[in-house]
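Shown here: the complex without one of its protein chains, the others still in place.
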Amino acid sequence: MLSGVAFVATVVGLQLLTAATGRGYYLTQLTMAAYYTTVVMGLCLVMGYAGQISLGHGAFFAIGGYTSAYLTTLDLSGWAAKGVGLTLRKAGVLVARQDLYGGECLGVTPWLAFAAAVCLTAAVAFVIGYPALRLKGHYLAMATLGFGLIVYRLVLGTERLGGADGISSVPAWKILPGLDVCGRSVCRIQNYYVAFALAGLTLFMVLNLVNSRTGRALRSIHGGELAANAMGINTAQYKLKVFLISAVIAAVAGCLMTHYNGAIGPSESGAMKSVRYVALVAAGGMANVWGALVVGGALEFLSLRGCFGSADHAVFGLILILIVALVPEGPLRPLGRGVVRLFRAVTGRAGA
Amino acid sequence: MLSVDPGSVPAAGVPASPPVFASAPLLRVEGLCRSFGGLLAVDDVSFSVMPGQIKAVIGPNGAGKTTVFNIISGILRPDSGRILFSDVPIAGLPPFRVGELGISRTFQNLSLFPNMTAIENVMVGCHCRTCCGVVASVLRLPRHYREERAIRDAAEKHLAAVGMADKAGVSVASLPFGQRRLVELARALATQPRLLLLDEPASGLNTRETGDLARIIRQVRDTGVTVLLVEHDMSLVMDVSDSILVLNYGKPVTEGPPAEIRNDPQVISVYLGGDFGSAAD
Partner (left out) sequence: MVGLSQVLQYIMSGVTVGSIYAIVAIGFNIIYGTTGIINFAQGEFVMLGGMIAVTLASFMPLPVAVAGAVLLVMLCSGALEIFIFRRLRRPSLLQMIIITIGLSIVIQEVALHIWDEKVRSLPYFTGNECSSVRLLGAGLSPQVFWVLGTVGVTVTVLHGFLRYTIIGKAMRACASNVSAAQLAGINVANMRTLAFMVSGALGALGGCVISPITMTQYDMGTSLAIKGFAAAILGGLGNHMAAVPAGLLVGLAESVSVYFLPAAYKDAMAFAILLLVLFVRPHGLFGAPEVGTSSREF
């Protein structure tokens, strides 16, 4: 409860701060950071809690984004003039939008595209996860990395998905009257809140899941899969379940961010993106959702602001090595302990 | 020496060995075989465990005791043979199914979840007797709270039963070895087993701890749980068990109550090395 309040206060505070300092444009990167961090929190379930590595989460993000981009940018106007098409249009499945030249196109409504994106991602995650999660350690890492690269190559090599350019001019998603998920600068503030609402929802869900019977089952798999199984836990099923959940979380974030940016490119599914998610889970302290949120959000924001310059990837690589080699429990907990110790030392001396 | 389950009525006549029970065996192992590469680790082993019994499996190192345990609990598949648990065939089932059916176990080298506290470890044991799913937990339905409270109460009860109530919130990684054994025992009990498999529960314990363990094992039996244990510590085996099965080179040598086993020349030769072992074939 208290942490929920802290989350909302921080989000609102950040927005007010940017408004007060006249740096409203920071919200764009904060919004994107929120979407990426949502993926990181989902991955945290798989990696930090269930102890299963996934080097393919960028692919799920991309599948979500590309599905919704592809469906909403289809032009079905020729087909929609008659029969089934007309009915679908009346039912609201197909919606009109203006193309680049002001003409009218008919695409699938973002709602349906969203549903399709989630279903497709879940299906792909099932097909990959079912055999892959039987593998351990290195094998699982390579399998998921290979899966991610397959998706990357397919996206890159497919004409219909825009090849190297990706898909652009993805229409806005009118979630509520007056609430559009789109990149126009007038919508910047509302989109900031949409993104953080998703991040907050994910945080809430993941925390609830972790502190429950299911969460204990996941952690027991991490602690010792054989013993967990002997205690009556269907470990294979739990691993698959949590993999599906986190894949769907990634797809939802991908879908929303695609509408927000109005575009998606193949780099979203690249190995580098997937590795980044892993890096941020590690940087957050593995089994630490708050750590993933705070560290992930901060680093993604700095990276999107271009603070790391041309060394962007290298910074993430170094973070991976340094944190995992030196402070495997993540930097936040030792930092917190240090602050507490410092506080005690200071107050203790003041009292004495 | 010989103790018979108080619930079952001995058949008329003297309590001869093996003890005669009114009910059917809880666990029946028939013709179990398993080899690793060319090595026959378990070679045609048959025995049965009566409800309410404490049965021990002994034998020198490499006799196939732990392999038998691993096959019963579903960790290994048998090459051939049948295992019936209250007349349900369980050979080849995955471990979690065996656990659900009511067989729980501890491990020779301990297999606690080092990333959790003592009580959390025991709470994991409650998993297969509870049912709250992802949705109930994510949405924090009333069902979730009710069940969590029940799980915590049960886990506290089981920890208290092994005398570890005061260590509930301690991470198991920081507990001394003997106490970890007890937490593991509590975790196994939390699955509410009908049959408890203990794989060398006394190894690594000192004499006092072993004595406590014997008391706890008897207590467990008195609550209606049947116990099958593999053990090297003969004082514990002779102290608690109702019946003893001796294995050597994967083959059963003999079976009987402790008093008999203690004086059996075959058993003595198995442990001290002699020709009797081969004579038993």
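Observations on the structure shown:
When the chains are written out, they are named A and B in that same order, and each has its own residue count from 1.
The definition used in the following text is that a residue touches a chain if its C-beta (ideal position, glycine included) is under 8 Å from a C-beta of that chain, and two chains touch if they have at least 3 such contacts.
What you see is a predicted model, and the numbers here were worked out from it, not measured in a lab.
From the set A:L145, A:A199, A:V242 or A:L332, the residue in touch with the chain omitted from the display is A:L145, counting the whole complex. Within the full complex, the residue among A:G183, A:G262 or A:G317 touching the omitted chain is A:G317.
In the full complex, subunit A makes contact with the omitted chain through residues 47, 51, 53, 55, 128, 131-132, 134-139, 141-143, 145-147, 149-150, 153-154, 156-158, 225-226, 229, 235, 271-272, 275, 278-279, 282, 310-311, 313-314, 316-321, 324-325, 328.
The rule is short, and it goes like this: only the chains that are shown with their structure count from here on.
The distance from the centre of subunit A to the centre of subunit B, with each centre set as the mean of the Cα atoms, comes to 45 Å.
The residues of subunit A lying in touch with subunit B in their complex are 205, 208-209, 212-217, 219-220, 222-224, 226-235, 241, 245, 287.
Every residue of subunit B that touches subunit A in the complex is listed here, in rising order: 73-75, 94-96, 98-100, 104-105, 107, 111-116, 120, 123-125, 127-130, 132-134, 137-140, 144, 147-148, 151, 187-188, 191.
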